[in-house]
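Note that one protein chain of the assembly has been removed; the remaining protein chains are unaltered in position.
Moving on, here comes chain A:
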Amino acid sequence: MSTNVLPTYDDVVSRYEPVIGLETHVELGTVTKMFCGCPTDFGAEPNTQVCPVCLGLPGSLPVANRAAIEATIRIGLALNCSIATWCRFARKNYFYPDMPKNYQISQYDEPLCVDGYLDVEVDGELVRIGIERVHLEEDTGKTLHVGGATGRIHGATESLVDYNRAGIPLVEIVTKPVPGLGARAPEIAKAYVAELRDVIRTLGVSDVRMEQGSMRCDVNTSLNLPGAEWGTRTETKNVNSLRSVERSVRTEMLRQAMVLDGGGTITQETRHFHEDTGDTTSGRSKETATDYRYFPEPDLVPLAPEPVWVEQLKAALPELPRQHRARLKTEWNLSDLDMQSILNAGAVELIERTVAAGASPEAARKWWLGELSRRANADGVELEAVGATPEQVAKLQVLVASGKLTDKLARQVLEGVLAGEGDPEQIMAARGLEVVSDTGALTAAIDEAIAANPEVAEKIRGGNQAAAGVLIGAVMKTTKGQADAKTVRELVLARLAS
């Protein structure tokens, strides 16, 4: 080893080519577990959603959940996979208390879905990510490590186990290795996971919430010299947000380049991603596939999805996100660039819901990409967490369209919405922001302005309409900006027209 200097990212991608691969686990949103009738509610008291099957008690037998099989086939179809006509579950044997049976029921060499792809749009360009397989398995229990300094397994003196999650259906989606992405590898990894999340959400088979662990990612990364064979890969676990997917690929590329530059070799290992620092550290050395001693699960008969059933499921697939976005772009009459800015802002669904709640597409887009994006950036939060709902934005826009608010007043009402003061109508009333449309009040204000500026009034009477600005300004001042300037102008001119 010579130097241990972390190279720059640009330097790394100028000298090495990355190959990435992603394994994504998705907890299905079925009512019951994969092989027993226990409920799957998130956040239940420990060990209250368990039975002899998911506790691995002697004599209990698993029976597969039809809804979970169906959901997995639908995911496979949405990812353009072939669906197996015959396949089996397999036992993955390992001795670890997160599974009380000492094995996990999974699929090994006969996955339910194989050989598909997902097209991912990155900056307007389509990147096709190959899907190796989609298989079904059961989730593990949750272990709480006690006695260690940080609640981690290292240094723990004992562990406490809750089996509520054990047996919840878990779909694993594995990409083919993706070479040739160059510097864009981290960004494309993130875009893939985001698109996959959107597809699965559209199918309605999981709530795919990374922060709650219902979607989890393992990221494989390797580096090779141009033209050389692919390098040894590492598998980064614990990657639990879209941002972390991007960061973990980048971090691993930099770390591996540093090791290779120093004349070292990459060890094939599991690494853990640390959300706080963005670093990865070496994890438990992984048991190899042969160590898991996979064999066909004797307690479950094979699956042989009827082709007719699969065809029915295929025909009933919903419009998938990419087609959906293309349709919205047409419906909203947007240019490529406009649509891209909406996508980049993560505002598609927000705008869609705002339109559904009664705003025009132009207005919805203007609010979400304008005022609300600025606010989200300033606060450092995602747009959907900015503090205004699509329904509130739509109400605000309805008030503008009906003339009760000017744009300027609407922005003040929005301030109130973001401050949590309630719905737009309430805030408009509470802050007294409604446009003064009472003609009597306006006429009085205009008469007052004319009386205070007789020479200006004279000019207007003489045909100099441009002079009206002074009077309009005076009226706006009297009404604290709550009059519609155009209406005031019309009234002023009418009053002095005789």
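Just so we're on the same page, a residue touches a chain if its C-beta (ideal position, glycine included) is under 8 Å from a C-beta of that chain, and two chains touch if they have at least 3 such contacts; residues count from 1.
Rule of thumb we're sticking to: contacts and distances are computed from a predicted model.
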{"item": "Per UniProt, the name of the complex member that is left out, chosen from \"Phenylacetate-CoA oxygenase\", \"Acetolactate synthase small subunit\", \"Aspartate carbamoyltransferase\" or \"Aspartyl/glutamyl-tRNA(Asn/Gln) amidotransferase subunit C\"", "value": "\"Aspartyl/glutamyl-tRNA(Asn/Gln) amidotransferase subunit C\""}
{"item": "Candidate in contact with the missing chain, chosen from A:19, A:215, A:260 or A:303", "value": "A:303"}
{"item": "Full-complex contact with the absent chain, from A:97, A:182 or A:370", "value": "A:97"}
{"item": "Selected from A:144, A:381 or A:494 as touching the chain missing from the view", "value": "A:144"}
{"item": "Where the missing chain touches chain A, by residue", "value": "30-32, 36-39, 45-52, 54-55, 57, 63-69, 86, 88, 93-97, 100, 102, 143-146, 153-154, 156-163, 284, 287, 291, 295-296, 298, 300-305"}
